[in-house]
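So, chain A:
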Amino acid sequence: MSLTLENVSNTVDGVDYVRDANLTFEAGSFNVLLGRTLAGKTSMMRLMAGLDKPTKGRLLYKGEDVTGKNVQSRNISMIYQQFINYPTLTVYENIASPLRLAKMPASEIDRRVKETASMLQIEPLLKRYPLELSGGQQQRTAMARALVKDATLVLFDEPLVNLDYKLREELRAELRDLFQERQCIAVYATTEANEALALGGTTTLLHEGSVIQSGPVMDVYRAPVNTLAAQLFSEPPMNMIRGRVTDTEVTFDEYSHHALTQELAALSPGDYWFGIRPSHIALVPANDDDLEMSMEVALSEISGSETFMHVENSHFEMVTQLMGVHQYRTGAPVKVYLPINKLFVFDNDERLVHTPSRISGGAV
Partner candidate 1 sequence: MAEIQLKSLAHSYSDSPTGPDDYAIRQLDHVWHKGGAYALLGPSGCGKSTMLNIISGLIQPSEGEVLFDGKRVNELSPRDRNIAQVFQFPVIYDSMTVYENLAFPLKNNKVPADRIKTRVQEIAEVLEIEDKLHKKAKNLTADEKQKVSMGRGLVREDVSAILFDEPLTVIDPQLKWKLRRKLKQIHEQFDITMVYVTHDQLEASTFADKIAVMYGGQVVQFGTPTELFEAPNHTFVGYFIGSPGMNLVEVERCAGGVCFDSTVVPLEPWQADLLERMTSTNVKIGIRPEFIEVSAISSDDTYESEVLDVEDLGTYKIVTVRLANQEMKVRQNEEFEADLGSQIHLSFPKQWLMLYVDEFLIQEQQR
Partner candidate 2 sequence: MFKNNKYPKTLMLSAAIGAISMGVSLQASADQYSDAAEKWVNNSFERSTLSEKEQMQEMAWFTKAAKQFRGMEINVVSETLATHEYESNVLAKAFAEITGIKVNHTLIQEGDVIEKLQTQMQSGRNIYDAYVNDSDLIGTHFRYGKVVAISDMIAGDGKDFTLPTLDLDDFIGLDFTTGPDGKLYQLPTQQFANLYWFRADWFERADLKKQFKEIYGYELGVPVNWSAYEDIAEFFTVYVKEIDGEKVYGHMDYGKKDPSLGWRFTDAWFSMAGAGDKGLPNGLPVDEWGIRVEDCHPVGSNVSRGGATNGPAAVYATEKYVDWMEKYAPPEATGMTFSESGPVPAQGHIAQQIFWYTAFTASMIKDGLPVVNEDGSPKWRMAPSPHGPYWEEGMKLGYQDVGSWTFMKSTPEKRRLAAWLYAQFTVSKTVSLEKTIAGLTPIRESDINSEEMTEMAPKLGGLVEFYRSPARVQWSPTGTNVPDYPKLAQLWWQYIAQAASGEATPQEALDGLADAQDNVMARLERANVQPNCGPKLNKPRDPQYWLDQPGAPKPKLANEKPQGETIAYKELLKTWDNAR
């Protein structure tokens, strides 16, 4: 029971929405499509759903070609970013509608609807109409409708993006739990790296219609194949610094010179991109070989429990992610430390050539 995309492309009016995608989704898996707006996430989901027909390539389900099969005959569910419910039906009827169409006996429908509704905590709302509900409740209704039938493929198209962040946190957790028991393929599209991390499972990075990387979430996170993947799967985006490695030292932007330590010794001399996650930049040195840089504070942004400090000097701009609340005045001088063993290194083609030793291998 797997869904396979084979060389799938979709082009409309000369614009490529999906380019030559090859992916396989296994039953019981939770798959996240991560990419920016217009990366092709929605297009790909529409292809999987059968709402659009690919201009090239095939879709295989259980090894069988289902490329041209219409939506109605595929057993799928989809949840949209907008809260899409039948406005003329009550919540109950909304949830019941796929079952009614499947000609299920009334008692069975009733049982299932109530079960699903209680799972999503909307049981008291069953008699209301969708437009009388809050956004979160509407989206739960939509989810209930998607979950009430035993779809083999459940597609989520940024379902939480229009909700309060706290609500989003809660629903995200619920979702993850819900799918642990199901034997269906879940595909979840999001623009937020954190959401992908929180949801776990498999992550596929998309950019401008192409698949950049795909694999278990931590594998992708720990070993992004190129700078693009690294940028995409990091929030705030990974800091990138131009640097040169010689036999003896590593120079950043011909400005900051550091002795070549063992960590980077394997690199052949040449120009590289060095990437470091904001969370790995510290204000106090953790190791002796941390790279020290003098910067100025451009802006410090504080989330509830963290501070994102934007620092810059005449050569670099970086973002650091610090635990706790740190308030700095703009323009204040600050020294930041880059642990050399947490540097990602990419070659001139922006391909990953070195994974930091301390966090490699996905050892959990």
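Regarding candidate selection, all candidates are chains of the complex that A comes from, given by their letters.
The rule we apply is simple: a residue touches a chain if its C-beta (ideal position, glycine included) is under 8 Å from a C-beta of that chain, and two chains touch if they have at least 3 such contacts; residues count from 1.
This one's a predicted model, so the numbers in the text were calculated from it and none came from an experiment.
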In-complex contact partner of chain A, selected from candidates 1 or 2
1
Candidate 1 touches which residues of chain A in the complex?
36-37, 134-135, 164-167, 169, 191-194, 197-198, 200, 218, 221, 234-237, 277-280, 298-299, 301-305, 308, 310, 321, 323-325, 327, 330, 358-359, 363-364
